[in-house]
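Encoded as C-alpha cells, here's the structure I'll be asking about.
A single protein chain has been omitted; all remaining protein chains appear in their positions.
Our next item is subunit A:
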Amino acid sequence: MPDSAHASWGRYPASRPAAVTRATDRHRAVPEAATPVLAYGNGRSYGDSCLNNGGTLVETRGLDRFIAFDPTTGVLDCEAGVLLAEILALAVPQGWFLPVTPGTQYVTVGGAIANDVHGKNHHVAGTFGRHVHELELRRTDGDCLHCSRQLNADWFAATVGGLGLTGLVTRARIGLRRIEGPYMDVDTRRFDDLDTFLKLSAAADADHEYTVAWTDCTARGRAVGRGWFMQANHKPALGQKPDPRRRGAPAFPFTTPVSMINRATLRPLNTLYFHRRWRSAWRDTQHYQPYFYPLDGIRHWNRAYGPTGFLQYQCVVPHTDARASITELLERIAAAGAGSFLSVLKVFGDVPSPGLMSFPRPGVTLALDFPNRGRPTFELLDALDGVVMAAGGAVYPAKDARMSGAAFRQYFPEWRRFSAYVDPGVSSSFWRRVMEEAQ
C-alpha cells in the first residue's frame, strides 16, 4: 500500500518507504538506517524529489527550534525543519519578512534550501539560497560540515538546490528583509497577449519588488498568453491596523472521486477568471497572507484533483526566443485541452543562483498543473520537454515526476560535478529515476 502520510503534493507517484525515522536533535548524527535515507521536509514538492520508494525517509519537522534572532539586523538562525510560516509569525510583528518566499508558506527551511526556491521577487532578490549566510550539513558517515559562500564553498554550492542528496541540513542562518508593516500595495491589470505581458514585466521590474502573472492556458491564437499581471511592493507603515491572524483555514474535505478540473470545467473557469472584472486595472491594499499565499487559504486543495493526483510542470526558457517558445508551449497545452486553472508566468531576473543545481536562470518561466489523465498527459509533457530542450531551457525538479534522465542532464549540465557531493548513504526516487541510464 502506498504511504499517504508521506506523499508528495501532487499525490503522484505512489511511493512506499521501507522505513520512516525522525530527526529531533540537531546535535545527533543522521538516524541510522538499513536503506538509503532522504530528508522529508513538509512534502510540498509536487513530484518525487521528496520521495524515497523502498528507502528510508527522515522526517525533519522535529528540528523546529529557533536558535537566535536579532531584530536589529534581521538575521535568523534556526533549525532546518522550521516552517516559513513559523518564521513569518515570529518576524512580521517585529518588522521583518522572508527575503524570498514560494507560493506556500508551509515549506521547511531545509526544503527551501534543497530546491533553492524562488518567489515573485526573483528579479531583485534571486533565489532563497542567496540569503542563506551559513548552513550546517550532516553526512551519513557522521561528518558535520559548516558551509557558506566562504567556508566549504563547494559544499554550499552543492547543497543549495542539491535536492536533499548531499546530506541532512540541520540548521541555517538566513538574512530577512525589513518591512514597515504586513500590507502590500498591489497593482492588477489585464493583458491581452504574451507581448503585452513581456512589456508589462519589463516596465514593472524596475520599481516593483514583486511581479507575476496569471495566464489563461486555454487561450489560443492571438489571445495566447493573455491573463492578469500583478505588480506589488511592501506598503509603508499605515496606521496601526492590527495584523489579522488567520487561523483554521478551511480544508478540502476529501479526495474527489474524479478530478474537479476536467475538460468540462477547464475552459469556463479560465474564461470567467479572465473576464472576472469589468475594470481592466486597479490598485488595492492586501494583507501579505492572501497576497503571497492564496492557495494556503484552503488546506489540502490538492485533493480536488481526484485519486490519480496531478502533475506540475514548471519550465524556464531563455530570453532569446522566449516569446516563440512560450507561445508554442501554451498552444500545445491549449490544443490538448490540458492544463488547469493555476497557470503562472514570471520573468526571472539575471541575479545568479548560488547552487550548482539551482533551477532559476535568466528567462521566462511558466508553471501549471495537469490533472493526471495517464498516457495523454505524459505524452504532452514529453512534447513540452521537446520545446524546452530545443530552446535551451530547464524544468524544475521540485515539481517534476516524469522528466527523462536525458532531459534532466541537459537541463542541469553540472550534474556530473554535483554527483561527487552526493552522500553515498542518501538517495531519492527522483535521483534514481533521472540517473537510471546515466554514467
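One rule holds for everything that comes next: a contact is a pair of C-beta atoms (placed from the backbone, for glycine too) under 8 Å apart; a residue touches a chain by one contact, two chains touch by 3 or more; residues count from 1.
In the analysis below, contacts and distances are computed from a predicted model.
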item: Name per UniProt, for the chain absent here [options: "Regulator of SigK", "Methionine ABC transporter ATP-binding protein", "Short-chain dehydrogenase" or "Ferritin"]; value: "Short-chain dehydrogenase"
item: Touch with the omitted chain, as defined above, among A:34, A:68, A:206 or A:420; value: A:68
item: Candidate in contact with the missing chain, chosen from A:22, A:189, A:267 or A:361; value: A:22
item: Which of A:29, A:90 or A:144 contacts the chain that the document leaves out; value: A:90
item: Positions on subunit A where the hidden chain makes contact; value: 22, 24-27, 65-69, 79, 90
